[in-house]
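All protein chains of the complex are present and in place, except for one that has been dropped.
Showing chain A:
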Amino acid sequence: MLEVKEVQKRYGTFELECSLTILDGQITGLIGQNGAGKSTLFKAILDLITLDSGSIQIFGKEHHELSGKEKEKLGVVLSDSGFSAYLTVRDIIAILKNMYSNFDLSYFQKQMQRFQLPYDQKIKEFSTGMKAKLKVLIALSHHAKLLILDEPTAGLDVIARDEILDLLRDYMEDENDASILISSHIAEDLESLCDDLYMIHEGKMIFHEDTDVLLSDYAILKMSEEQFKKLDTQYILKACKEAYSYACLTNQKQYYMENEPGITIEKGTIDAVITMMIRGYSL
């Protein structure tokens, strides 16, 4: 569906340097801190910036060669951009009808009612939550095969975030072979939604794993200095010295549960894994 191969893009001191693959029917999450390079990667995929090197293929074709018809199969949410704020939803419906041959008016109207969005109010008068819901709704309104969603839940409260995530789950149920690339800096959102996860830090992919594997096999091991010195480190990915102890990240939780009964083993949440991947050092 989407393949990003060794893409490089330099902005002053910041350099994006990464690869990524999205398979058919999968939801892939991209997580990283603010300024990690998530939006730059999205813009590179969408041909909004030129690449210094590398290539990006969407639907098996170079991303900059997509025709208007092929772009109809994309549904996009950008964190810092959208339809002009001087338009109303009614205006946007008229535009979408004439932009997308597959525009689904009844779906759009149904979701408008679900989210109680007004038709004749200018978007600039919408609240942050209303704007976010509308952006997602626009991306989902034309049966796109690939959804590229950059921070669709940013700045929203828990209820609004859940509503958007539910909308995406419903979409994946209805559109069997569709795929989603979604970014967020809120791990919880991605944990419950994504099939696999990429972590980006300072422009580079530092981690890629299936969400199920991450949640079942990854763990944070907490121990004293003595225990750390004796630890079997063959399955330790990163280690980190804390105030009075050591923390280690492993992808073989079961192994340490069986062989290191004296140490504390905590569940490997996405946040914990990110922290260890960024702050920890390799052994």
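Here is the rule we go by: a contact is a pair of C-beta atoms (placed from the backbone, for glycine too) under 8 Å apart; a residue touches a chain by one contact, two chains touch by 3 or more; residues count from 1.
Just so we're on the same page, contacts and distances are computed from a predicted model.
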| note | Looking only at "Glucose-1-phosphate adenylyltransferase", "Stage 0 sporulation protein A homolog", "ABC-2 family transporter protein" or "3-oxoadipate CoA-transferase subunit B", the name UniProt gives the absent chain is "ABC-2 family transporter protein"
| note | From A:Tyr100, A:Phe115, A:Tyr171 or A:Tyr198, the answer for touching the chain not displayed is A:Tyr100
| request: Pick out which of A:Ser67, A:Asn176 or A:Ser282 touches the chain that's been left out of the picture. | output: A:Ser67
| Full-complex contact with the absent chain, from A:Ile56, A:Leu78, A:Ile164 or A:Leu221 | A:Leu78
| request: Since one chain isn't shown, list which residues of chain A touch it in the complete complex. | output: 43, 46-50, 67-72, 74, 76, 78, 80-87, 91, 94-100, 148
